[in-house]
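My questions will all concern the structure given below.
Heads up, one of the protein chains got dropped from this complex, but the rest are sitting where they should.
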Amino acid sequence: MVTPLFERLTAAAGAAWHAYTRHDFVLLLARGDLPEAAFRRYLVQDYLFLLHFARAWGLAIYKSESLAEMRRAHSLVTATLDVEIGLHIEYCRGWGLSEAAMAAEPEALATVAYTRFVLDRGVAGDRLDLEVALAPCVVGYAEIAAERIADPGTRRNGNPYRDWLDMYAGDEYQGLARHAARALDDEFARRGGEGRFPELAAIFANATRLEAAFWQMGLDAA
Amino acid sequence: MVTPLFERLTAAAGAAWHAYTRHDFVLLLARGDLPEAAFRRYLVQDYLFLLHFARAWGLAIYKSESLAEMRRAHSLVTATLDVEIGLHIEYCRGWGLSEAAMAAEPEALATVAYTRFVLDRGVAGDRLDLEVALAPCVVGYAEIAAERIADPGTRRNGNPYRDWLDMYAGDEYQGLARHAARALDDEFARRGGEGRFPELAAIFANATRLEAAFWQMGLDAA
Amino acid sequence: MVTPLFERLTAAAGAAWHAYTRHDFVLLLARGDLPEAAFRRYLVQDYLFLLHFARAWGLAIYKSESLAEMRRAHSLVTATLDVEIGLHIEYCRGWGLSEAAMAAEPEALATVAYTRFVLDRGVAGDRLDLEVALAPCVVGYAEIAAERIADPGTRRNGNPYRDWLDMYAGDEYQGLARHAARALDDEFARRGGEGRFPELAAIFANATRLEAAFWQMGLDAA
Partner (left out) sequence: MVTPLFERLTAAAGAAWHAYTRHDFVLLLARGDLPEAAFRRYLVQDYLFLLHFARAWGLAIYKSESLAEMRRAHSLVTATLDVEIGLHIEYCRGWGLSEAAMAAEPEALATVAYTRFVLDRGVAGDRLDLEVALAPCVVGYAEIAAERIADPGTRRNGNPYRDWLDMYAGDEYQGLARHAARALDDEFARRGGEGRFPELAAIFANATRLEAAFWQMGLDAA
């Protein structure tokens, strides 16, 4: 049986992978010990991130070679613009953050670095490069949440961040992430080849490192 | 009052504009005299065109500078992928053309030329360049259908192409076209300036010429 | 030994390959029987083509993943802007065509179709897609000229198009084409894989078909 591409990419990223998925931000959040200021900072920047995330899937529509590929990219733009951004805004309102306030906030260095890195790989490379650059986020969040929910050290009761973990550990998001991981395999079969692996692994490792910097940017606000 | 950009662009295109909107293909269609082979050829190539039309609006999502701009581009991808392509496939089935048959057809020179010209202007320029390149299609079809429906020479009864005219002369499409024309004015206010007009007019005139070649490609099949 | 990618691509293009490389335009030119109007039409459109050819290699600079790749793309922009366009202008002057006259000429449908098809593949895909789309031109012209020069039916004395054949059959251009063919193999090793072959073959076949349409556009002017 062939090892799924996502597994190969995380293995190749080595220590950088857990430096991201088990970053202090995540561990503190799971224990309910994350300073509120860190979480708020993260929420605001994640809102700004989502705008570029939608742009990335718009780019994927343009880069599609078939109607099926176009429909999948389109469904992710729809999910982002019609569902995720809305949920995010609603969720943030619960933390006292208005959409106008978030939209007015300057992008942090880590936000600029990660989002534009992804878009650059996506424009300069092909759709496989783009989806590999997005995978630490799309598939990684599902792994992060599932791992924390399974961890006995995670605080379930009275954890102010419980909703966040539940959302990404929930069936809907886990299904979306599995789907995205399978799409990587399909595209690697159609547009990949072993010769591409080193460059794809480099993109994945860089994106992973930039995602860890995103958590750190949250922590640094505390 | 400021003259709308679309009016200025059609005026600047001069004779090329009516060479497109009053092309023999259109006049024959309105009179019900268009050879069926010409219409079938057009339908198949228009299906192939729609795939690149959806890509163009995906590109516009990527090129958006605000959530509002993104939502408008997204709504046009949705309309194309979820409604127009479906209607087109259904309509073509009535003419004995299956989706598989259309997808297997090679693109005509005129189809490649128009679609890739639009995408190139869209990538190399900004979103205003992209929308100006699309305007002869998006807004032009509404003008073509409205003009023909208003023409006493148009055959209403027993015209096999009546549905086609009604679709583009109908309220829904006319509203969409008015909306697109207004969007041109908004973008010209935000990203334009008189200095840009000559280049925008050149893009519009070229796109118009390529649309006329698209009609001609249909006629040449008869 | 591995079959070079270029050979595999021409084989996969089948009859379309010779419909391009042995197009009547080429055969008539080699015999010295090409109507002058056809050649002039070709020269003017080829000038307009070169502008987009330089843009394509500029795009390749942006798409480069290493300094070596960047330098190769840059050398092709340099060759086009500093040498080829100059030679072309000088050569055309000999045929009574001024640069201003050529720049003022509208692009033919075949010119728009081929150049924008290449650029679209190049932006939507990766650098390998771009170079495969350019190969029927870059490598194909060398094959065309070498084949005609080797053909006893080719008129050597008193052939007004002899210079054109000599330029592309000459050592310099033949070396450039061999280099470009080898670059395809290198990139296929690094960014390819058998899964990509069908799509690359489709790009190559389409570009070949569009190149044949370019010759035909020349002939149609006669």
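By written order: A, B and C. Residues from 1 in each chain.
Following the convention adopted for this analysis, a contact is a pair of C-beta atoms (placed from the backbone, for glycine too) under 8 Å apart; a residue touches a chain by one contact, two chains touch by 3 or more.
Please read all numbers here as calculations on a predicted model, not as lab measurements.
Participant: Check the options A:38, A:181 or A:210 and report the residue that touches the missing chain.
Facilitator: If we include the chain that is not displayed, A:210 is the one touching it.
Participant: From the list A:67, A:89, A:113 or A:149, which touches the chain that is not on show?
Facilitator: Of all options in A:67, A:89, A:113 or A:149, contact with the hidden chain holds for A:113.
Participant: Which one touches the absent chain: B:62, B:117, B:141 or B:168?
Facilitator: Checking each option in B:62, B:117, B:141 or B:168, the one touching the absent chain turns out to be B:62.
Participant: If the hidden chain were put back, which of C:59, C:128, C:144 or C:165 would touch it?
Facilitator: Within the whole complex, the residue contacting the unshown chain is C:59.
Participant: Which parts of chain C face the unshown chain closely enough to count as touching?
Facilitator: 51, 54-62, 64, 67, 70-71, 73-74, 77-78, 81, 85, 103, 119
Participant: So which bits of chain B touch the chain we can't see?
Facilitator: Here the touching residues of chain B are 62-63, 65, 123-126, 129, 188-196, 199.
Participant: Can you name the residues of chain A that touch the chain not displayed here?
Facilitator: 55, 106-107, 109-110, 112-113, 116-117, 119-120, 123-124, 206, 209-210, 213
Throughout what follows, only the chains that are shown with their structure count from here on.
Participant: Rotating chain B so that its CA atoms sit on those of chain C: what angle is that, to a multiple of 5 degrees?
Facilitator: The rotation relating chain B to chain C comes to 180 degrees.
Participant: With over half of the numbers shared counting as same, classify the chain A/chain B interface as same or different.
Facilitator: same
Participant: Which chain maximises the distance between its CA centroid and that of chain C?
Facilitator: So the chain farthest away from chain C turns out to be A.
Participant: Cα centroid separation between chain A and chain C, in whole Å?
Facilitator: That gives a centre separation of 43 Å.
Participant: Between chain B and chain C, what is the separation of their C-alpha centroids in Å?
Facilitator: Each chain's C-alpha centroid was found; their separation is 31 Å.
Participant: Between chain A and chain B, tell me the centre distance in angstrom, where each centre is the average of that chain's C-alpha atoms.
Facilitator: Centre separation, chain A to chain B: 37 Å.
Participant: Specify, in ascending order, the residues of chain C that touch 2 or more different other chains.
Facilitator: Within chain C, residues 123-124 contact more than one other chain.
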